[in-house]
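Of the protein chains in this complex, one is absent; all others appear in place.
Here the chain labels run A and B in written order, and each chain numbers its own residues starting at 1.
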Amino acid sequence: MRRIDRRSTWVFHLNSGSCNGCDIEVLNMFAPRQDAERLGVKLVGSPLHADVIVFTGPVTLQALPYVIRALEASAGAVAVLACGSCACGGGIWHDTYNVVGGIDKLYEILKERGIPRPPTVYVPGCPPKPEAMLYGLMLARGLARQKQRKQVYVEEAREK
Amino acid sequence: MRCDEFIAKTGLVDAECVDDSTVLVRAKNVLETAEKLAEYGPRYSTGVGIDYRPINRSYLMHHVLALDKDGLFIVLEASTGDPEPSIKSITPVYPAANWHEREAMDMLGIRFENHPEPYRLILPDDWPEGVYPLRKDYPYDEKPYDPRSIADRAAPRYFSAKTGVGEKRVAAEIPLGPYHPALHEPEYYELIVEGERIVEARYRGFYVHRGMEKLAESRLTYNQIPFLAERICGICGYTHATAYCQAVEKAADIRVPVRAEYIRSILLEIERLHSHLLWFGVAFHLLGFDTGFMITWRLREKIMDLAELLTGNRKTYGLNLVGGVRRDIDEAKARAVLEALDYIEGKFKALIKQVKDMGEIIARTKNIGILTRDEARKLGAVGPHARASGVDIDVRRDYPYAAYKYVDVNVPVMDGCDVLSRILVRYEETLESIRLLRVFIREIPAGGLMAEYGDIPELRIGIGVTEAPRGEDIHYVVTGRENKIYRWRPRAPSYMNLATVPYMLVGEKLANAPIIIASIDPCFSCTDHVIVIDVGSGRKMSLMKALRMI
Partner (left out) sequence: MVASRIAFISEIKKKPVTEQYPYKPISVPEGFRGKPVIDPEKCIGCGACVNACPPGALSIYDEGNYRVVKLFLGRCIFCGRCQDVCPMGAVRLTDMFELASLSRDDLVQEVRLLLEKCSLCGKAFATRREVRHVEEKLDPEQRWLAHLCPRCRALVSAKMIGYARGCNR
């Protein structure tokens, strides 16, 4: 993944139909207690200006075209931060008739339109703590090490 | 008044008592009965369309009317056969029924005769005709088209440039959304302005429709739905979970232990505090007072810490199951609550005292965004929004639930009808929340946390109401079989309050639009829980008609 320069990280918040829990926690990152701005993180008003796109929501059919347009416009962004259960895996309604189902299904649609899959950081949680999102941002900037790894346990056959 | 007294007093035929406070009226002629009931001055609360074909081959439309002074709900039932279901619209009598009937049209295909605006409300623009998701024969996980095919849908354009009658006017369209720095959620407003003045306003929302009602009927069981309900909205999720549990508990006659009721009320007030402090922050931000935003959100962190301590998560509490709660509040936690309240109360009072002295804020909120009391009543506005326009309603006092049955609630009502009144009403409510929390913590009795109950009987109606931070939140439930629900309709308060936005916007300066919209404390996710709504497509409207168009 391309390393971002150790300068500020400008963030664009994209809500594709989420319940707002994650969005409020994104906003909370800029409140005095977590204060993301001391780390150089700033919210901007356009995807063209953004280094990292903070993505929430399970991608509803209604929001789909606008989300695609916003992501197409932000092809210069370095990473997408998929925040929350809805963005990472589609959430509790991942299979209903009006939901595309999270960011991976969105990437399949983008691929067919010729947009390469941007580097993505998945931040699970419902909603994830603002600190968890800051950790995800640090991961995206290459300043933190990933703690979560896949774990597989295989039971060994023993003598009966 | 009890249900049987009401039936005796009004002499209604075909009326029966669902329970103590709910009357079911099976109307042969729904318009006539609606007019008859209008004499008692009820408030239109919600409308639920139900596909009852598996039971008796009919479609039902349940209009829920609320008699706040008497603490009674009237369920007005209209039924129609299959195919070509058609019911008379009661929008002429109750204007607030407008959206609810349109929703039933969209989701179930019931035609409402004489409906003034029979357009799509919830489903996306490109949803095919004749496909009705809430019908029992439509699977919850089937999309009628491949999402890829709509990826190039153009941005909505619902205005024609014409306004007014005949004269040549210089007007400009200002689209606001779906993604805009001032908005936290995707929604789309179109404002037609002349110079600075807003002449027409249209809203096209329901970008957040996720198909929840259908999901609850299909894949989920009774005890999984509270977790679904909690994610209707990330700000007032717990009231939704509580209202749902109350509806099922009412339908199945489950008595929740008193201690569990107190715990629910404690968390409900904590949620109200966090929601109001959040709103103050956002309102200050939109007024240009960012210091206020930072201070209120810093105070709010104490509440979030409390929530995390009591429930395990800052926002989604996950505390409710049908019949009670999952966690207890011990001495240490109770003390933590009281300490946090002591910290917040003084500082918040000091902040608002200074704000009241700030001429800039008063100038931008006094006499801005007027909603008269008549308009508020007619459109069925609820919550602090209605109370700031002189409508004296509050579910905690009118239909007492949980631990509010055991305490007195002071309800602040003001007559200013403007944005400043809404700020002051929410301020009073915050102080009242702090007082109530202290009372609950002091008086919580010992006891169990979860009721014991057997199978939940099927096809019973249950209504659960709570006072969310934004107003009356009503969940309508029809129980089903095999541990599943038959129909669930959550109606969030913003659904009713959004109807008032055009009334408040027209005639105001464009620069005031964000604070006026924010003053109803809109929660678009609460409103969009069912399906995406589709405002009519580019129809030309006269100004008067456009005022009623939401």
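One rule holds for everything that comes next: a residue touches a chain if its C-beta (ideal position, glycine included) is under 8 Å from a C-beta of that chain, and two chains touch if they have at least 3 such contacts.
Keep in mind the model is a prediction, meaning the values are calculated, not measured.
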(request) Identify the residue among B:D357, B:D455 or B:E482 that touches the chain left out of the display. (result) B:D357
(message) Going by the contact rule already stated, which one of A:Q34, A:S74 or A:N98 would touch the omitted chain in the full complex?
(response) A:Q34
(message) Which parts of chain A face the unshown chain closely enough to count as touching?
(response) 1, 32-35, 38, 85, 88-94, 102, 104, 119-126, 128-129, 131-136, 138-139, 144, 146-155, 157
(request) Name, in rising order, the residues on chain B that touch the hidden chain in the full complex. (result) 220, 223-224, 227-228, 231, 291, 295, 298, 301, 305, 308-309, 311-313, 316, 318, 326-327, 350, 354, 357-358
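Throughout what follows, only the chains that are shown with their structure count from here on.
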(request) Sort out for me which residues of chain B touch chain A in the complex. (result) 123-125, 133, 138, 140-144, 147-148, 150-155, 178-181, 184-186, 206-212, 214-215, 219, 227-228, 231-235, 237, 278, 294, 297-298, 300-301, 313-316, 523-525, 528, 531-532
(message) Per the contact definition, I'd like the list of chain A residues that touch chain B in the complex.
(response) 13-25, 27-28, 31-33, 43, 45, 57-58, 60-66, 68, 70, 91-93, 95-100, 109, 112-113, 126-127, 129
